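The full complex has more chains than appear here; those shown keep their coordinates.
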Amino acid sequence: MKFKHLKYLCLPLVMLLSQLANAETLEFEMTIDEMTVDVAPGFKNKVWAFNGQVPGPLIRAKEGDRLKVKVINNSTLAHTVHWHGTLQTNSWKMDGVPNVTQKAIEPGESFVYDFVVDRPGSLWYHCHVNVPEHVGLRGMWGPMIIDPKEPEEIEKEVTKEAIMMFSGWNSEVAMEYGKGGHPAEKSDYFSINGKSFPITQPLRVKEGDVVRIRLYAASSEVAYHLHGHDVLVTHKDGLPLESPYWSDVVHVPMGGRIDIIARMDNPGIWINHDHIEHHTSNAGKMPGGAVTIIEYEGVETEDWYSWKDKEYQPDFYMSETMKKGSGLHNIDLFKGKAPESDRSARKKKRKKKSKAH
Amino acid sequence: MKFKHLKYLCLPLVMLLSQLANAETLEFEMTIDEMTVDVAPGFKNKVWAFNGQVPGPLIRAKEGDRLKVKVINNSTLAHTVHWHGTLQTNSWKMDGVPNVTQKAIEPGESFVYDFVVDRPGSLWYHCHVNVPEHVGLRGMWGPMIIDPKEPEEIEKEVTKEAIMMFSGWNSEVAMEYGKGGHPAEKSDYFSINGKSFPITQPLRVKEGDVVRIRLYAASSEVAYHLHGHDVLVTHKDGLPLESPYWSDVVHVPMGGRIDIIARMDNPGIWINHDHIEHHTSNAGKMPGGAVTIIEYEGVETEDWYSWKDKEYQPDFYMSETMKKGSGLHNIDLFKGKAPESDRSARKKKRKKKSKAH
């Protein structure tokens, strides 16, 4: 047994070194808001959304940077934030576990998480209070990408990055906070970055691109299948594999992340999706679910193509945002609607109705 | 990070080379028929069967060969065929995804899939229309084995091949086309090559055999366990692992394939099965499910042995068919019954009944 990556058994030393280098301190605020999001055509879900978004804003930093994130709870229930993947070296009280590392952040209160991002990769953050509901069904998760001090050769070849966070939803409890998450329940909607096909978005590439997709099993297990390309599995939970392997169905266990790299050498229109069969439907109706399409630039499609007249939103896989470097990046696309707007909408409706009578 | 298998990042080149070599063109016809199959004792299921079979016929070819398969839809609903694992280099319109790469094949119509099998391994084909029902519950899948130009050393040692396709079934909707596949439903029968124990078959070997088993998670997740032998996991989704590993429980995510190789060095009678507990029952009654037995030649069994008087059908794991080389190979064993024969059977029954009155 060889231990090339033995360095990870001595992380504190690595950290020390990285802190001597040009580490930065990044300070952010992040709210938790009660919002309603459109997950699929005709299906809405009440969420507790980080900065009003599902997924939450992209946080990006460099290995060794210090993050100070003030989390402000504008919701009606208690929450915390766990920074999944960060080791919290010398900062265990920043780990975000209620009644273990901190008291939960009560409604109206805030908490400042202050820690060094001590290891690189595809990390994420999520609530650690009542996880089966808050994470499982209410969208309390977002990506955190920590760039390594020493990227692998293969990482340097990447020309386009994509983030895909997979999750499940349960329409029976979707609109009732405080309900849902019992083991006997079954999710009936499945999504990538909070949306189910057909309201996901294409990932547009050009021939020659080397695409890195960071797959997150945020709240549903995933068996990811990309048509037209084998993918190289390069990172497990953000850490490079000593022995990467080729695959066409990539399993991501709940909470895990897998990075894959694929060369865009085969122009066409290629579906890619969770291969767990019922994850490709909306409440049992196909097409739907955790499905998207890679579209090569310049490929002609026919009139019957599902997304022929698709209104394209280029940042759905955060590819644009990933170009911006360090920071906390809000992504308007993922913004839900505040219940107030819901309520006022309903009021208007009622008024209209009463007028009609 | 080493990239020994970097060749897969330059597949088009590999393809070009392989096409210069002795590539063949193989032409086949394949129908889609409405059939009824016996899955377990007392349990029948209506399927859309490729050439009337579940699994569909074995398709075998050499890396670089060109396949032309005319698919004729004799059923009452629309279908397509996705060639899972084939990259469809320069032929994305042959990828078999409805409303993405083609219009679905309507009842009574046909479609010619014409493509080069551009990468080797344990591939498969399946419908891509309404997958939770068509693939999940109606048997629309079959194996496609593409022999590599350059097999690995370990592959050359193999003396016996076996194909095991795992799937789930739902007795509540078994006999009603157009029903089933909702996420809240649970499969209650589990099978290997379309049959549940005890109507599966033994895999007979002799001491010294080196057996390669190609595990397919066609429509149920698998945790395969072979008693009496550790198995070497050599291929993931048909592609060789740079670093194979030993295992006694092999996970195959939905849609994935794992090849294992095991030396038959331990004479005995060895059960092997999906270790997901309820996958070893028929509607909750054990023994049943995705279970079979490896029987060594010359081992004496007792009178109480479950399969003491088993009627042996030697090609159940396609070992015989795998000896035949390239082609589309029908396997009578997997043939269902046409509904006509069902109907005429019912008619006869009714007649008998009326006579009795």
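As written, the chain order gives the labels A and B, with residue 1 at the start of each chain.
Here, contacts are C-beta pairs under 8 Å (C-beta built on N, C-alpha and C of every residue); 3 or more make two chains touch, one makes a residue touch a chain.
Fair warning: this is a prediction, and the values are worked out from it, not measured in the lab.
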Whole-complex copies, counting every chain including the 2 in place:
3
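Here is the rule we use: only the chains that are shown with their structure count from here on.
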For the sequence-identical pair chain A and chain B, determine the rotation angle of the Cα superposition and round it to the nearest 5 degrees.
120
What whole-number Å value describes the gap between the mean CA coordinates of chain A and chain B?
34
Name, in rising order, each residue of chain A that touches chain B in their complex.
152-154, 186-188, 190, 223, 225, 227-230, 232, 234, 240-251, 263, 265-271, 275-281, 283-284, 286-287, 293, 299, 304-306
Enumerate the contact residues on chain B facing chain A in the complex.
1-3, 5, 8-12, 82, 84-85, 87-90, 92-93, 95, 97, 99-101, 103, 119, 129-132, 135-136, 181-185, 219, 221, 236-239, 241-243, 251, 253-257
